[in-house]
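Down below is the structure, laid out as structure tokens.
A single protein chain has been omitted from the complex, and every remaining protein chain is retained in its original position.
Let's look at subunit A:
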Amino acid sequence: MNLLASRDKKLTRKTKIIAIILITISIVGGAFFFAKKVMGLGVFVFGGPIVWVDYCTCSGNMRLTIGPPVPGRYVFQPGASMLYLFYQVYRPGPWTLGGGTAGGSCSIYVGTGCATLPTSGTIRMIGTSL
């Protein structure tokens, strides 16, 4: 009985996790298709693995380099960029799906001052793999 209850609990928990993943994909995927229609307003979408992370020490944010199939270099702005499952956003490796808007910048300390790294916009929402 306890085994069945434990298995049911596991199934319920797994069902929840799967549902959360699907909802996340739907939200971000929905944003993807919506953003495609408003590209002219400076909205972009991206999808691919995080290839590199630059820690923008002067501006207090990060620049993510996203690999193909939909690559780009975008700012992750704490407080402005919404994080979704599985939140693995500050390291190379995880796959991402997200969107953002133009603007934002990343500046990094280079010993004698700050230098600006080129970016294509600021992330507004991003979901990742685990």
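By our rule, a residue touches a chain if its C-beta (ideal position, glycine included) is under 8 Å from a C-beta of that chain, and two chains touch if they have at least 3 such contacts; residues count from 1.
The rule is simple: contacts and distances are computed from a predicted model.
Asker: Consult the UniProt record of the chain that does not appear here and report its protein name from "IPT/TIG domain-containing protein", "Formate dehydrogenase", "ABC-type polar amino acid transport system, ATPase component" or "ABC transporter domain-containing protein".
Answerer: "IPT/TIG domain-containing protein"
Asker: When the complex is taken as a whole, what residues of subunit A touch the one chain not shown?
Answerer: Those residues of subunit A that touch the unshown chain are 3, 6-7, 10, 13-14, 17-18, 21, 49, 55-62, 68-69, 78-79, 83, 85-91, 93-95, 109, 114, 129-130.
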